[in-house]
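A single structure is presented below for examination.
Of the protein chains in this complex, all but one are displayed in their positions.
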Amino acid sequence: MQVLYFAWVRERIGLPREEIETTAETVNDLIAELRTREARYDMAFADTTALRVALDQELSEFDAPLKGVREVAFFPPMTGG
Amino acid sequence: MQVLYFAWVRERIGLPREEIETTAETVNDLIAELRTREARYDMAFADTTALRVALDQELSEFDAPLKGVREVAFFPPMTGG
Amino acid sequence: MIRVQAMPFDSGGELNIFSASVAGAGAVVSFTGLVRDVSGGLSSIEIEHYPGMTEKALGAIRADAMQRWDLADALIIHRFGALDVGETIMMVATASRHRKDAFEAAEFLMDYLKSRAPFWKREVTADGADWVASRAEDEDALKRW
Partner (left out) sequence: MIRVQAMPFDSGGELNIFSASVAGAGAVVSFTGLVRDVSGGLSSIEIEHYPGMTEKALGAIRADAMQRWDLADALIIHRFGALDVGETIMMVATASRHRKDAFEAAEFLMDYLKSRAPFWKREVTADGADWVASRAEDEDALKRW
């Protein structure tokens, strides 16, 4: 699964994307798994209310299932326009 | 007093402006006076709900006094924009 | 700025000049009105206006908008005379720090301009020329403000 990071999430984690092998069933499960990896992940995901997630380029919820998903993206609330 | 006509009011009366000597106290009085002049005036002013009036270039009411007014304009509802 | 003119104008060019002139206001809204042959057969329109009163009325509407909203500037350009299908009739533009102010003020300018500025449109077709009737919904639109 491709995991992408944008804006300050990308900066805290230190890379824009990575391939992750996971058996996580939901976005929340994936986040819990990532937080156990390293302090930078733990810090980036500390407050999920400040985060948004997209599954295969569609905005989604944190309790959404990951089955069949090929691309997960984490980022702060958007500030376009 | 200068009296101006615009759009179909101008067309019905047949001229864009004229100097009128009057002792009319209000716009309604002036209209009553004009209607006695000729059929084209009578026709133009037959339905005042289809007309608007400006006194010295400010939109006004038909019962407004004419004292001190130098320019009266009659026209249909505006269609700008 | 208020401009009442017979001459055609370039609305995109005017928008660029306006945007460049309003340092500090990041939100610019414009409305452009164009002559369209909606029902078929329109060859041109003619716009009559009331010189003197037109400029006063537009100036008052603009001043009202500048007071009601947090605007850096507001522009109104309106043509009179003969216009062909496809030509630009008029434009308004507003600039603010807030997009909501820029949008609302532009709508306000349009609503007032439609039924409180002394312009009268006539549509010219092969069958002759007819004065455009005012619409009740344009009068109703003023109640919002």
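Which chain is which? They are A, B and C, in the order written, and residues in each are numbered from 1.
Just so we're on the same page, a contact is a pair of C-beta atoms (placed from the backbone, for glycine too) under 8 Å apart; a residue touches a chain by one contact, two chains touch by 3 or more.
Quantities reported herein were computed from a predicted structural model and do not represent experimental measurements.
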Give the labels of the shown chains that the missing chain contacts, considering the complete complex.
-> A, C
Going by the touch rule given at the top, which residues of chain A touch the chain that is not shown?
-> 4, 6-8, 10, 54, 57-59, 73, 75-81
For chain C, which residues touch the unseen chain?
-> 10-16, 19-20, 23-38, 86, 88, 97, 99-100, 102-103, 106-107, 110, 141
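The rule we apply is simple: only the chains that are shown with their structure count from here on.
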So which chain is farthest from chain C, going by the mean of the CA atoms in each chain?
-> A
Mind checking the centre-to-centre distance between chain B and chain C? Centres are C-alpha means, answer in whole Å.
-> 26
Once you find the CA centre of chain A and the CA centre of chain C, what distance in Å lies between them?
-> 48
Find every residue in chain B that makes contact with two or more other chains and list them.
-> none
Taking each residue of chain C in turn, which ones touch at least two of the other chains?
-> none
